[in-house]
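The complex appears here minus one protein chain, its other protein chains still in place.
Let's look at chain A:
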Amino acid sequence: MAALRDRIRTLLGRRSDPKTIISVQNDRRLVVTSILFLLLLGLPLWWTTTRVYRAELPATEISQFALDQVVPFTFYIDTPMTVTVENIERMAQKLIDKQRTHDLRVRYTAQVRHKTEVPDAPGHYTLRLREAAVGAVDFGVDRVAHVSVSEADSKKRDAAVAKLVADIVAKEERELREKKGARRALKYAPEYSVTFTLLNEDPVGGAAVSWDIEQAADIFVRPFADTLRPLAKLAVSTQILHHAGPPPVTPLAHDNGTYLTPDMLPHFANSPWWNLASTDPIAPTISFILYVPALRSQPLRIEGSSTNAFVVSQWGGIAIANLPGTEVGASVVISRDELQKYFGIFIAQLRELVGIRNDTPLIPGTRVSLQRATATGISSWELDALMRQWMVANHQTAITTLQSLVRLVESMENMVVMDEIKVQVDQSLSALRSIPQALSSGNQLLAFELAANASYFAEGAFFDPSMVSLLYFPDQHKYAIYLPFFLPVTIPLLAAIKKAIRRDSPQNDSKPDVPDDKKNE
């Protein structure tokens, strides 16, 4: 105790020394200014290091990007007769515009040329004209139509050809607007995973069933997949499910056999117990099921169906295979020739599911005939129409996705926007910018690829995993983190600053400096 008293006494004694007071005051000032200096330096540093990084997105360009598109078709007239292509083009365009009742974002137009070197590419079609007693149109599998013209007068002939051209173009444009069949078809994807499943309900009470699927897939599906390849990849897989068990609905009994009513069909498909799931992480799945009913319910028929098959929207198709004459315990192999019937159904369903319309390019009538693409399952006219439909859809998806992205980023201040996002947005935009040029130069396939890329990059940016990292980090959380750190430091600091100011102010100069803690002594 005595030592402490001595210490206080010496301290008090030193206080009377004015030099010491000055030096303490100078020290205090030094400490306060250095802390202020550190704050001045530290605050910007803290600000920059904790700031959310947001790459600048070209928001104004994106918001102004128009959905408008002009898609020209080119028709080449191959004929010994005299036709004036300029007249046809003018008349056809007039007719197309006249049929366009709505103000459309996407407009299809027609160009008409004399037969020259015709590129074998989407959007370029040859019309072979010849004279005949009766007018008729015959669409081939390739991009060629044979047109019989009955009009002898060259002017009337031009008008007839112009009408044909206009009808083809306007019909597709109209269908694009009506979105017919869009409910059934899947959205565009660069790859679809197509699964063919042979489902045997009950091999115990019936036969063990197998199928010649490898050959059948080679002959009936591969050509289709190859033809579609420039637009989308079909990854085909097959499986057999033995002991699949009955569907969730019980077929009704009939004189000989059983039947399903239409309102039972929605429950027939997609039983949770049939293992139809795909392992592919994102490719949309199209499932086809060849269903072999239990022997006791054979023959199983669908009421009102001649094919005994049905499509499930955006999911796949189911065909019922009754195997007459099988015995219990037998093992049956459905041969390739027998499978042709079922694959005819599956191809028809597959066409619907990818979005091919059956009546392209003109409504079949007495004087219009279409050649069905029996080898591949998809004719060039159909392929082109599908490509244009996907091109327009991708173009719109890309633009709307980019616009959603900009809205999202603007509405969420805390969201990190990495440079990769900007790179993807720029890639998408540059693809979008090149589309009009590709279209006007007649390269529809390039325009399709650009649109697909634009949509791919736009979706990549929107769904980028980094776009969620700081989503749930509201301001309250920040205060909660910083307050415990800075509050204990800030209060003494502020007090010291206050004290220093008070001490330095002129009215305090005359007063002797007595520390607060000593006042009470």
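One rule holds in what follows: contacts are C-beta pairs under 8 Å (C-beta built on N, C-alpha and C of every residue); 3 or more make two chains touch, one makes a residue touch a chain; residues count from 1.
One rule holds for everything that comes next: contacts and distances are computed from a predicted model.
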Listed names "Glycosylphosphatidylinositol anchor biosynthesis", "Elongator complex protein 6", "Large ribosomal subunit protein mL46" or "Tetratricopeptide repeat protein 7B", with the criterion being the UniProt name of the chain not displayed: "Glycosylphosphatidylinositol anchor biosynthesis"
Sole residue of A:I302, A:L362 or A:A431 that reaches the chain not shown, by the stated touch rule: A:I302
Contact with the hidden chain (one of A:P248, A:G329 or A:P488): A:P248
Touch with the omitted chain, as defined above, among A:D27, A:D218 or A:E413: A:D218
Among A:D78, A:D138, A:E175 or A:D280, residue touching the chain not depicted: A:D280
Listed residues A:I345, A:L362, A:I399 or A:A451, member touching the removed chain: A:I345
Contact residue for the chain not shown (choose from A:V311, A:L362, A:V417 or A:A454): A:V311
Residues from chain A at the interface with the omitted partner, ascending: 183-184, 187, 215, 218-220, 223-224, 248-249, 262-263, 265-267, 269-272, 276-282, 284, 302-307, 309-315, 317, 319, 336-337, 340-341, 343-345, 347-349, 351, 372, 374-375, 377, 401, 404, 407-408, 412, 462-465, 467-468, 471-472, 474
